[in-house]
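For reference, the structure I am asking about is given below.
Yeah, one chain of the complex is gone here, protein chain that is, but the others are all in their spots.
Chains: A, B and C, in written order; residue numbering restarts at 1 for each.
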Amino acid sequence: MVQNAPTLPQTPEQPSIWRIALRNRSVFWGGLMLVIIALVALTGGLFTADPMDINPMSRLKPPGEHGLFGTDQLGRDVFSRVINGARISLTVGTAVAVISIAIGLFLGLVAGYFRYMDALIMRVMDGLMSIPAILLAIALISLSGATLLTVVAAIVIPEIPRVVRLVRSVVLTVREEPYVEAAIAAGTKTWLIMGRHVLPNTIAPLIVQATYVCGSAMLTEAILGFLGAGIPPEIPSWGNIMSEGRTFFQLTPWIIFFPGAALAVTVLAVNIVGDGLRDSLDPRIARTMR
Amino acid sequence: MTPILDIENLSVSLPKGADRPFAIQDITFSVNAGEIVCVVGESGSGKSVTSFTVMGLHDKRALTPVAGEIRLEGKNILGASAAEIRRLRGEKMAMIFQEPMTALNPVAPVGQQIGEMLEIHTNFGAAKRKAKVLQAMRDVHLPDPEKMYHSFPHQLSGGQRQRIVIAMSLVLEPVLLIADEPTTALDVTTQAQILALIKELQTRRGMGVLFITHDFGVVADIADRVVVMQNGQIVEQGPVAQVLGNPTHPYTKMLINAVPSMTPPSRAPVAGPVALSAANLNKQYGSLGLLGGGRVVNAANDVNFQVRRGETLGIVGESGSGKSTVARCVMRLIDPTSGEVLIGDTNIATIAESQLRQHRRDIQIVFQDPYRSLNPRRTVGQSITEGPVNFGVSPAEALERARRLMSIVGLAPEALDRFPHQFSGGQRQRICIARALAMEPMVLIADEAVSALDVSVQAQVLDLLEDVKEKFDLAMLFITHDLRVAAQICDRIMVMQKGIVVESGPTAQVFANPQHPYTRALLSAAPGHSTFDSKGGASAGQAAPL
Amino acid sequence: MLFYIFKRILMTIPVMVIVALFVFLMLRLSPGDPAAVIAGDYATAEDVQRIREQLGLSEPIVVQFTRWLGQLAQGDLGTSIFSNKPVSQLIAQRIEPTMFLALTTIIFSVLVAVPLGTIAAYRAGSWIDRVVMLFSVGGFSVPVFVLGYVLIYVLSLKLRWLPVQGYKSPFTEGIGPFFAHITLPTLTLSVIFIALIARMTRASVIEVLEEDYVRTARAKGQSELKVLMRHALRNAAVPIITVIGIGIALLIGGVVVTESVYNIPGLGRLVLDAVLARDYPIIQGLILFFSFIYIVLNLLIDLSYSLLDPRIRY
Partner (left out) sequence: MFSQVGKITRRALLAAGFAMPLVATAMATTASAESVLRVVPHADLKNLDPIWTTAYISRNHGYMIYDTLFAMDENFTPQPQMVDTWSTSEDGLVWTFVLRDGLKFHDGAPVTGEDVVASLKRWGARDGMGQQLFGVIESLEATDAKTVVMTLQKPYGLVLESIGKISSNVPFIMPKRIAETDPFEQITEYIGSGPFVFQADQWVPGSTVVYTKFEDYVPRSEPVSAAAGGKVAKVDKVIWQYFPDATTAMNALMAGEVDFYESPAPDLAPILSSNPDITVEVNDPLGSIGFARFNHVLPPFDNADIRRAAIMAMKQEDYLAAGIGDPQFWKTCYSVFPCGTPLQNDVGSDLMATGDAEAAKAALQAAGYDGTPVVIMQPTDIAVLSAFSLVTAEKLRDAGFNVKLEAMDWSTLTSRRALRDPVGEGGWNMFHTWWIGADVIDPMAIAFSGNPDKGWFGWANDPALEEARAAFATASSLEEKKTIAAKVQERLWAIGASGQLGQFFTPVAYRNNVKGLIKSPVQFFWNMSVE
């Protein structure tokens, strides 16, 4: 019987997804920006003035002695509102991303793996996807009252079909892979196959999709706020700060400029992380690492 | 007279972080007019890098020629300007590639793609161009060039597409033709026709051909001179008779010996109990089509066979012959349309998934592509123990069994907690075999299990399969398109064509005097048939020294 | 081919019904009721109830839905509660600005984004690639209305090049005023659309450039430009067209904001006003209308695949 010397593999241990990702420059810098913004959002509230405190006498004051970003039409300090507003936007962004990924993942797995469910789920998804996201969100929010929950729900619904389509396409390719067939041949139960073999392969593309969903959710929240259908002004969010400053744009552009810039920077950071993740976790590139 | 192509100690460096500094290192050889030079070597030997560097098609960001010269008709083209190189491509030198299915632009008619060559290099009028193209198509013996001129690549067969690529590259009658494994992806009968075509065109036009391959059979059939490469260096070169007749370098010897001989050893018939049998097994694909327009494809048609324990039944045939379909029907990865599949005495052809599950352990499979048959995100140990744990074996005991099997298949048991990407192709196939054996099956199916491996690695895996078959008294169903491999490992053999079993019987008898014309065509089309096998198989039965 | 179109149209019907059901229920299950809004400040509870009856809002939901579906079948999208005009007429009156804005935006965006994406792909990893991708990520991140205001402030008020607002129809007021008024809104709306298409073009061209037939083309001595245009772009056309189809849904969202910033009397504003005033018939009618347009456009895009790629046959 041929007994050749057992050869120990020499290539290094495959680093976990996170280490691969962090090596990518844009993921690192984008991630750093996000961490800073998140820190400011969480702790900012303690250092700044009370964002709700109204002093009509010092209204519409330019940035300077009345606060770093000046005051709005009710005399509230725009700087503290932008800092506290960050919390809302980040919460909406992450909540929408998490929920839409969770629901989308489940529906996508079912639609991709079980043929008979496929047509039904995908037709409903087509229906949802054909309704323009902003219209659906506006209609949902202004008709059922604008609370954080309804805003998140309204933005999640149009995002779900996109996630379902992504997961379904991944599942359709993975289930043809020989190692899935080998698992079937080894008598592994269906849900175990989905958990062990199909699900892990959807993680990388889902993470990338999650960042894009988060970015677009923050933008949608701002647009909803701007159109007057977003989060109620009692809770400052970048969207409603800008919406309230809309009429005074020519007189006091900073009320729109500062939250707009904060929003743009945050969404930019999220999208840069998304691009970085896409390149570092891209299966094609991952394959070349083999 | 000056050689058409003269390469003098050419070196091309790899980017840092690669497993060796140079893709190819001081390569020197030449190609004269009217001569076919075969460059042979295993994957990663640098044979393709050489051909791509000559054409200037290498990946400029990764590979950089650092030394040496490439003289085309005496003129060094290594440092030539991009425009100059572009002019030469097509006029003076041309190249054809391995994958005919993807070598042509899918959205443009083939006639136009050949015509493009003329558009670039000549100022012929449209009519003249079309005439030239049709002539080129006739030169490569394509049926009905007028009609094919307007058809798209996806409407042609692999062989036809390769002929179009050849016609395209030779339309301007270049002096040098570089062919990078042009027939590897083709069926053996088509491969024989293309090799004959290249030989005919080469002699008629007296051009030099640089032919890259890993298959010594092809070298034997077509080469005038041979250059053997290993890890980016030339280990041996010379006239084909001398290199194949008495190779000097041990690596060349090893490669030649590793080529399984076409003459099967005589094997005693196996008497063990029947483990697996199929009775008039059928599988039809195809849509019924609402308006009756549906096409019905008979993937497998009335297939009958038996495999006894300790016996290897080979199923041979070209791609599309239905051999894989039979294997997948037997494994119930796809449901047969009709017929019976008996494992031991239970018919598993049509039973529901729930009862089928406990029978699944009796029959296991090893797939072709080592890179996709192991889940990249799970360790080797987890993949092997998954099966037994499904059937109630305790994780600890399953791990113990896995460790035992790893040493049986020749791998270090400690490697269980590593990930698939850390192993070579050959090592992964061994892991797949271990995974199959972990289920203690009665039947093992090898579906093209060695076709993706290099010849040397192929030999080791075949030996391993032979060993485990004896050790565990398995019934083995071996599916392959490579007659040489079938000759060496199968006790009995079944030849399939378009879903129908055209001939079956003991391997030696089928190889000695094939009854069915298709079997005869297959045997004669096998490359290197005359050179290797007339001497009674240089390597019959010998253990390949390592 | 015709059979496929017939099948696809047949398939849109269940999708439209799903959309209709979803929109109808969403409106009816939410608080806020138009009758009270119409009754105005002094109305007593009975006035509000009487108006609700008159508008048929007090009947059970199922009755209302079947009646609405019935009307829908004959192409009647219902009448606006406030302006008493049929929704279809309102749509007809305001479709022109939105249609032209969408058209100019799509054309402008494709003309800018496809070359940008191709160059970025061809020089992947170079500084051009980074700049294009940074612009595209930026395009995704800037809120549409901030961009709108800045453009108005600079181009209209300070430089006086372009008018501030409004829409001039090319038919009645001529081409000159039309383009003058449509330029800024198109610019504002195109930024996000260019970002989307540029990214997708880059991704699919990079993938195509690695294909064997591109290598064959180069082996023929073909010039890089022709390789890009005749071989790479032609094969990348299908994924690019697909993203344009999906992007249209994004476009409609942007139109709503752009129309309100540039005061264009289009459909975007119509639905926004309707939602804020709870004018159910308009909301339902318009969302259905937009869904129908989206589905038809995507059907056309799917059919265009067979023109672009001979392998795709229906």
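Here are some notes:
Quick note on the criterion: a residue touches a chain if its C-beta (ideal position, glycine included) is under 8 Å from a C-beta of that chain, and two chains touch if they have at least 3 such contacts.
If you're wondering where the values come from, they're calculated on a predicted model, not measured in any experiment.
Although it is left out of the displayed model, the omitted chain contacts the following shown chains in the full complex: A, C. Looking at A:R59, A:R123 or A:R175, the residue that reaches the missing chain in the full complex is A:R59.
Residue-wise, the contact with the chain that is not shown comes from C:Y262, picked out of C:F140, C:Y213, C:Y262 or C:F290. For chain A, the residues touching the absent chain in the complete assembly are 52-54, 56-57, 59-60, 73-75, 142, 145-146, 228-229, 232-234, 240, 244, 246-251. Interface with the hidden chain, as seen from chain C, comprises residues 31-45, 47-48, 50-51, 54, 80, 82-85, 90, 93-94, 149, 152, 156-157, 160, 163-166, 171-172, 174-175, 260-263, 265, 269-270, 272-273, 276-278.
Keep this in mind: only the chains that are shown with their structure count from here on.
Computed centre separation for the pair chain A/chain C is 22 angstrom, with centres defined by C-alpha atoms.
Shared contact sites, meaning residues of chain A that touch two or more other chains, are absent. Those residues of chain C that touch chain A in the complex are listed here as 11, 14-16, 18-19, 22-23, 26-27, 29-32, 133, 137-138, 140-146, 149, 153, 249-250, 252-254, 256-257, 260, 271-272, 275-276, 278, 283, 286-287, 290-291, 294-295, 298. Residues of chain B that touch chain A in their complex: 331, 333, 357-358, 360-361, 363-365, 367-369, 371-378, 383, 386-387, 390-391, 407, 410-412, 414-415, 418-419, 421-423, 427, 432, 435, 439, 460, 463-464, 467, 471, 543, 546. Those residues of chain A that touch chain B in the shared complex are 1-4, 6-9, 11-14, 177-179, 181-189, 196-197, 200-201, 289-290.
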